[in-house]
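Here the complex is missing one protein chain, while the rest keep their positions.
By letter and in written order, the chains are A, B and C; residue numbering begins at 1 in each of them.
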Amino acid sequence: MALETARLLISCPDVKGIIAAVAGFIAEYDGNILEADQHSDPASEEFFMRVEVQLESFRLNRKTFGQAWAHVADKYRMRWRVYWGNEIKRMAILASKESHCLSDILWRWRTGELRVEVPFVAGNHAEMAEQVEPYGVPFHHLPITKETKQQQEAALLNLLAEHEIDFVVLARYMQILSPELVARYPERIINIHHSFLPAFAGPRPYHHAFDRGVKIIGATSHYVTDCLDEGPIIAQSTMPVDHRDTVEDLIRKGRDLERVVLANAVRHHIEDEILVSQNKTVVFD
Amino acid sequence: MALETARLLISCPDVKGIIAAVAGFIAEYDGNILEADQHSDPASEEFFMRVEVQLESFRLNRKTFGQAWAHVADKYRMRWRVYWGNEIKRMAILASKESHCLSDILWRWRTGELRVEVPFVAGNHAEMAEQVEPYGVPFHHLPITKETKQQQEAALLNLLAEHEIDFVVLARYMQILSPELVARYPERIINIHHSFLPAFAGPRPYHHAFDRGVKIIGATSHYVTDCLDEGPIIAQSTMPVDHRDTVEDLIRKGRDLERVVLANAVRHHIEDEILVSQNKTVVFD
Amino acid sequence: MALETARLLISCPDVKGIIAAVAGFIAEYDGNILEADQHSDPASEEFFMRVEVQLESFRLNRKTFGQAWAHVADKYRMRWRVYWGNEIKRMAILASKESHCLSDILWRWRTGELRVEVPFVAGNHAEMAEQVEPYGVPFHHLPITKETKQQQEAALLNLLAEHEIDFVVLARYMQILSPELVARYPERIINIHHSFLPAFAGPRPYHHAFDRGVKIIGATSHYVTDCLDEGPIIAQSTMPVDHRDTVEDLIRKGRDLERVVLANAVRHHIEDEILVSQNKTVVFD
Partner (left out) sequence: MALETARLLISCPDVKGIIAAVAGFIAEYDGNILEADQHSDPASEEFFMRVEVQLESFRLNRKTFGQAWAHVADKYRMRWRVYWGNEIKRMAILASKESHCLSDILWRWRTGELRVEVPFVAGNHAEMAEQVEPYGVPFHHLPITKETKQQQEAALLNLLAEHEIDFVVLARYMQILSPELVARYPERIINIHHSFLPAFAGPRPYHHAFDRGVKIIGATSHYVTDCLDEGPIIAQSTMPVDHRDTVEDLIRKGRDLERVVLANAVRHHIEDEILVSQNKTVVFD
């Protein structure tokens, strides 16, 4: 069984002594470090760190941590967040017509592989309801036309707020989110794109891959930003294909890639393993 | 030991009875089919075939084959080529400053892995001579400046003609060949590009990959056409990278990909396993 | 949409003229060959062939084929089978406690990815019923103890016979089938083993992999024979792991491998792409 932990994520200018300061602080409050990962980016001279502290003996909690930690954080000019492991994140899933990513995420959630709550699924196609129904999760149908787009996004924002959603998974959701919605959930909306980005951004990547005659296909999971398919990449994978594969074969084979790449990205997010800087991710796995 | 064979490569409109006609023709002349691969492209309605016939009992040879075969080829409107296995292809290698692909190809040639002749290596940097020297292959130094480019290409064309070169391998040769030279060797110049095309075409792909924060790197081998990095792809491969990898790490790791991808493409070419149509390859491996 | 086809699978001693004879026969009856794959094994001097013929114009059907084909089959001493594509195979699935392979196969079936009928699922753990229920497939609970084993296998055999099952998928079914049952379905029972065989055969392969400190894990799908985990291998795959992975991580990561490897093996079987000889498979994909 996993231990209850606090996870501290830090980024700051790279100077001497940060690890000693952080580890010393945790030891001072009787914390036991279960994992510590750090990374220095020589290009940007930024320092990144993730520390996982066992809560059992730790003499700080979510109320007292901030004040105690402030002098370390200030000294090193840190951006930081702390996640308390006994808080389960709340994840919403959006989907369109393709069910493979949606079904896969729900299956991983139900079997306990993803430690998360799923207050609802929403989508612009009514037929997805039956995929969701066996999992006992409410499905909200938000059909989108040019005329209704704005109003449906308002409805979606309401749902997200009402259910206190922490992050959103686009499980092959084929609608472009408005800049307002994206701004409301920075680094908290995870998309799966069915190509090895930056190649074949935009619609119908398997068709473009087929036309180009590539010998691999891929899938890419990334945080959503205002620039379509250009957000920070969390996970990517490819598989070989050849001339015998039709577009339909690429689509079928790609489903197996997409499911796994998206699930890995979602797991990293749930486990607080991702730091973003300059449109790139540090993923401490 | 490999048997002496003839390899027949065919492409034609896809109609009924082609395989029977080809196999029947070969049986008629007492040929033994060692391998037969075919592919029907439903999109273009084109048919592709590769047949490898054991020469031992075959009652046709390079002088008599054409006339006997003509009535089958004409009936099905075939484009076709035949390669007689006892003819060893003549391969020239061009390189610039990076030696990993060059050394690898030479090593595979010397150990007999690539059944080919290497009349010469040429390059625009003199220091490559010492890489080539242990293999006993002549190295021609063709230094290129804006002023000398045209004249050096003429020299290169002379070398290719003089040595009766069948095909050219660009082993990380960083000069763009003129349309004239490319036109002289259609589907006979093989390049290795250090990215998963179509992403990161052009110069410095590892730097661009690093800047974009991708989680994979790749290599692509393709036939050279007039459009830079857009020729028909023969082979591709990728490997995972992460935030810990510097640009230098990408370059180092990528070398292992490039060597293998290029060698596979060269082997397919030597074995007459590649057919090209509409800027895509059929690779019968 | 896929065309209706007949698939002819052949194995025989490797002599001259087989392809011509087969292709000529099909042309004689106005068949159009959509795919033809062949393989000569130089070690055993056996020849293998798979031909897919479009039914539309073919002047033979399941009643008339056998007699017409006999003189070719006899001449070359062929073992052969023909599958008529308008016949959908009937697949039974057996499972124990782990649901990932079962759920995955059912999902692929429901979405039409696997063109097959699923008359029932059976298993030795009652809780699997709720995994199966949403798919509308009957679940038969066959709890197994030392005392009931023989009787439950009789029940299973009855179910298989009654439902006219063509082949059986062991989706992480943790019971060893009796030699009688295996003999009844030769090359028609597909198992998934959670290791890269022949390493870690038998129970608890992830634990053994962890103890050995391997840097990869794997999954293997094979036909079941009387020798545990030693049947002919259909599909295999691996993925990297490292010292950070606990046994639980291996099990979790392995699930993604197992699902895909098993699904690929089942697809090859459904598409009649597998020939078995001397405990090895030829898979024409």
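Quick notes
As a working rule, a residue touches a chain if its C-beta (ideal position, glycine included) is under 8 Å from a C-beta of that chain, and two chains touch if they have at least 3 such contacts.
Just so it is clear, the structure is predicted and the values come from calculations on it, not from any experiment.
Check C:Thr111, C:Gln175 or C:Thr238 against the missing chain and you find that the one touching it is C:Thr238. Among C:Leu8, C:Val214 or C:Leu250, the one in contact with the hidden chain is C:Val214.
Chain C residues in contact with the hidden partner, per the touch definition given at the top, are 39, 41-43, 196-200, 212-216, 218, 232-238, 240, 242-244, 246, 279-283.
In the full complex, chain B touches the omitted chain through residues 99-100, 103, 107, 111, 113, 133-134, 244, 252, 256, 260, 263, 285. If you put the missing chain back, the residues of chain A touching it would be 16-17, 19-24, 26-27, 30-38, 40, 57.
Operating definition for what follows: only the chains that are shown with their structure count from here on.
Between the two copies, chain A and chain B, the Cα superposition rotates by 180°, quoted to the nearest 5. Counting partner chains per residue, chain A has residues 244 touching two or more of them.
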